[in-house]
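One protein chain omitted, others in place.
Showing chain A:
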Amino acid sequence: MLRAAGPWRGCPGRAGVAGGDGGGNNEVQWCFLQVKGAIDEDVAEADIISTVEFNYTGDLLATGDKGGRVVIFQREQETKSRPVSRGEYNVYSTFQSHEPEFDYLKSLEIEEKINKIRWLPQQNAAHFLLSTNDKTIKLWKISERDKRAEGYNLKDEDGRLREPFRVTELRVPTLKPMDLMVEASPRRTFANAHTYHINSISVNSDYATYLSADDLRINLWHLEVTNRSFNIVDIKPANMEELTEVITAAEFHPHQCNVFVYSSSKGTIRLCDMRSSALSLCDQHSKFFEEPEDPSSRSFFSEIISSISDVKFSHSGRYMMTRDYLSVKVWDLNMENRPVETYQVHEYLRSKLCSLYENDCIFDKFECCWNGSDSTIMTGSYNNFFRTFERNTHRDTTLEASRESSKPRAILKPRKVCTTGKRKKDEITVDSLDFNKKILHTAWHPTDNIIAVAATNNLYLFQEKVN
């Protein structure tokens, strides 16, 4: 299934068919590609990965962690001499994006944890990305330097100024090659616009603006302007006592630069058109998506598990996907009253909701992602399991990101959770799942079948098995 390719998606010429052969229904088999991160059992909190994002071409993969650092991996170019390292990702750049801050007025610490990273499409030799913590968004420029100028007139090789009387002749500085150096520099800092914690940022298809969303408000920024933002959504009630719903995620439509969606803690999605009301969108929305509740499954936890933790448009822009605690739903933008597809991620947890409420796992925010052709979706679960759902064939697979299955090109074996009394060999019971090992962040290469899965402090990369 080919998706409409825009000028910014992948390289022209790569039609981007992901999955098996063109028309075949061959199931994608995944093999281990790489794992990044320390092996120790003792995980330093700062090393926990908090966001993963491929850039528009898939050549760069960025991760953010709780310590405020960003690590960018670059895909090795295939060369005839080293076919083995085809498609491997190696560290390209590492930098400290955010530092911990202390808000003196409120006596509160502001965490440096990177909540989201979003790439900008590449427009020149340098790469740009937006990274955000709870309060501040930064635009970073990552550029390469592989030449340096030599033979300056006014300063010598060390950089010290030369004595004027020593300059007896003029010369033109020449460029000499040097070891590749990748530099990251902060170009813009967008601060002081959010009272609450930022949960999402999304770059607009006009490449000039982006939105940032916190629990109660969404702001629109221009990439060039840091001292001003436009508030486009505000759901803060006049009386905070009446607060019952918060914004959980927001995203711009991939093609229509005036359209964005935001999801809420009550399981609703609102699609807004910025053309309809320039000054105050507030409660106004063009479309309101909500699935009616099933009265037979109502419990005290119904609302909590309906809270949407992530919303993602398909590449085509025709659908959007939402993730709530137990399921992933695909919505057709033209149908507001119910999703067109619902996939159960870990239904076996429904009977454990009270325990999960007690240990706070019920509040875990899982992300979800589409593959390049929108034919398959992926999301994470517990015990370092992650799930893929093929929309056409309704085939779903459970895989595990673990060190045990981390041999080069080893094929990942599908896992199964035992929900009945009798446990078969290789199955795992619900009670022996490790709820500390959660896969919240996953990313799919924009065109190829390469997936990045963040398991606490390790980043796993899996690739489609190639015959």
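Structural remarks
By our rule, a residue touches a chain if its C-beta (ideal position, glycine included) is under 8 Å from a C-beta of that chain, and two chains touch if they have at least 3 such contacts; residues count from 1.
Convention: contacts and distances are computed from a predicted model.
Going by its UniProt record, the hidden chain of the complex is named "Cell division cycle associated 4" among "Histidine-containing phosphotransfer protein", "Gap junction protein", "Cullin family profile domain-containing protein" or "Cell division cycle associated 4".
Residue-wise, the contact with the chain that is not shown comes from A:S299, picked out of A:S299, A:T393 or A:T419. The hidden chain makes contact, of the residues A:K141, A:R318, A:K352 or A:R423, with A:K352. Here the missing chain is touched by one residue of A:S107, A:T168, A:N334 or A:T420, and it is A:S107. For the chain missing from the display, the contacting residue among A:S143, A:N231 or A:T342 is A:N231, taking the whole complex into account. Touching residues on chain A toward the chain that is not drawn are 43-45, 48, 50, 66, 102, 105-111, 113, 134, 191-193, 195-197, 215-216, 219, 227-231, 234, 236, 238-246, 248, 265, 296-301, 303-304, 307, 350-361, 363-364, 431-436, 438, 440, 456.
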